[in-house]
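As you look at this complex, bear in mind that one protein chain is not there, while each of the others sits in place.
Labels A and B are assigned to the chains in the order they are written; within every chain, residues are numbered from 1.
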Amino acid sequence: MEKPTLNKPIIIIKDLMKSYGDNNVLNGFNMELNEGENLVIMGKSGSGKSVMIKCLIGLEEADSGSIEIMGKDIMALEQEEMDDLRTEIGFLFQGSALYDSMSVRENLEFPLRRHTKKFGIIEDTTPMVVTALKNVGLENAINLMPNELSGGMKRRIALARTLILQPKVILYDEPTTGLDPITSKEIIMLMQSVQEKYKTSSLIITHDVDCARVIANRMILLVDGINYAEGTFQELATSKDPKVQAFFK
Amino acid sequence: MNTIFKISEPIQSFLTEIGELSYFSGRFFKEVGKRPYEFKEFLKQCYNMGYQSLLLVGVTGFIIGLVFTLQSRPTLQQFGAVSWMPSMVSISIIREIGPIITALICAGRIGSGIGAELGSMRVTEQIDAMEVSGTNPYKFLVVTRILATTLMLPILVFFADAIAIYGSFLVENTKGNVSFLLYFNQVFRHLEFSDLIPSTIKTFFFGFAIGLVGCFKGYNCKKGTAGVGIAANSAVVYTSMLLFIIDFIAVLVTDIFYN
Partner (left out) sequence: MEKTATQKIKLGIFVIVGLLIFITTVYFIGKKQNIFGKTTEISSIFDNVNGLQLGNNVRYSGVSVGTVTAIEMINDTMIRVEMDIDDKIISHINKDAVAIISSDGLVGNKIISILPGKKNKIPVKEGDVIKSMKRLNTEDMLKTLNVTNENTAKITSNLVKITEEITKGKGTIGMLINDTTMSADLKEITQGLKESATSLSQLTTSLNSKDNVIGVLNDTGTANSIKQTLKNLENSSLKIDDAVKNLNTTITNAKEGKGAINYLSNDPKLVQKIDSIMTNINKASIKLNENMEAMRHNFLFRGYFKKQEKEQKKNQKNSSSK
């Protein structure tokens, strides 16, 4: 993978701490996501990856530390400002999280509700929905319900929903979980093409080594709630550290 | 000391639950007046909860009307007071049976439905997804649903009452050869506003309780598919209990105001 051309950090996380009762999930995690880069965070289940990404988008509140997205400290933001910021961030959920009671079209329109209100324009959402669906190659699924879709299709629709607002950053929470290897590969390819097309920055959380190999510009290994190791896929894969090695076996 | 703690633990969790429920309902009142209004979702929920429950509520009401009349007729016959049947049926159905039966049916159908729906949305991160999309999920999911149940339940009760009284008429008509006009007049003969108004106000609270508890249980669902089941189940159980408590309070309050 080519090195990112721009190096301006878009997300900065400093000393992030989060615990549930006695269980310390994050113990001072640090991270920077640069513009245009694909950063992969790898870690075992329960290592706090998902918690970290949820703190990032404001679904969970961190105990201490700071999170800065596009120069804004999200801990200090009002709900309204946070919602505004969220339109700039896409989030692909682990289980796709399509709204079961809505058709594909309504699912894709959902993020636009706020967007359209924000600008006070009643737009015809159809072109945007169609474009987003074309990006993931599922134009024909527009009137289907989520329960009529396969797992891979759901994931692609979810990606389309994430893309519809053309966010600057996309956070992927285990984008390939629960998919067969071929579908996984399709999703990864899609992610790449999207990244190229919209010049987004991506933060990818995964424990799928194949995914990381293809997509990562840079990797962080999350162990015991801290950023244990950092580097390119190549660097980490050849590391002598047994804890790092454990990921690549 | 240890035993005290063991005993106090369920009480503690019960109180916590009550406290959380109070906050949850407080949030409803805080957010119900705020823009943007989720009108489309509200209508959709009204359709789901109101119109879609009509058949169930109607059938139940009809059977209740039939059974109630058949059961009480012999007793009244012993007193030679069969002519009191319509007034008695109408008053007891409008005051109590209609509202509580409809509310219980809706607690079963709507309450568990909301519990399961929101529960599974919580588990599959759909609620998170909404939040991330910049939509307030509480407003979109909870406020609309509570409003819908609050406003739809009274209407369902009107239907249930009317259908139950019609069912009662059918029995009277076949057993006692009572004409519709006579029955109709008899129904209204002893009916007062003090029968209709308090029981109608009561149904709004019933509706609110059904929506509130269903949403509360679903919205705060624990992770995992088991959590969804628990959410749906406890929504029904808690709602039914709450309905009777509300009913009791309503009767007390009615008593104070009308006597």
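What we mean here is this: a residue touches a chain if its C-beta (ideal position, glycine included) is under 8 Å from a C-beta of that chain, and two chains touch if they have at least 3 such contacts.
Quantities reported herein were computed from a predicted structural model and do not represent experimental measurements.
**Q** The chain left out touches which of the shown chains?
**A** B
**Q** I'm checking contacts with the chain that's been left out. Which of B:Thr200, B:Asn220 or B:Asn233 qualifies?
**A** B:Thr200
**Q** Among the options B:Leu56, B:Ala162 or B:Leu182, which residue touches the chain absent from this view?
**A** With B:Leu56, B:Ala162 or B:Leu182 as choices, the missing chain is touched by B:Ala162.
**Q** Of the residues B:Phe14, B:Tyr51 or B:Phe180, which one touches the chain left out of the display?
**A** The missing chain is touched by B:Tyr51.
**Q** Which one, B:Glu9, B:Glu31, B:Glu192 or B:Asp255, makes contact with the chain that was left out?
**A** Counting the whole complex, the residue in contact with the absent chain is B:Glu192.
**Q** Check each of B:Ile18, B:Leu43 or B:Leu70 against the chain that is not shown and name the one that touches it.
**A** B:Leu43
**Q** Considering the entire assembly, which residues of chain B contact the chain that has been omitted?
**A** Residues 43-44, 46-47, 50-51, 54, 94, 154-156, 158-159, 161-162, 188-194, 196, 200 of chain B touch the chain absent from view.
Note that only the chains that are shown with their structure count from here on.
**Q** Which whole number of Å gives the spacing of the CA centres of chain A and chain B?
**A** 42
**Q** Residue numbers of chain A touching chain B in their complex, please.
**A** 54, 57-59, 79, 83-84, 86-87, 89, 91, 93-101, 110-111, 113-115, 117
**Q** What residues of chain B sit close enough to touch chain A in their complex?
**A** 36, 117, 120-121, 124-126, 128-136
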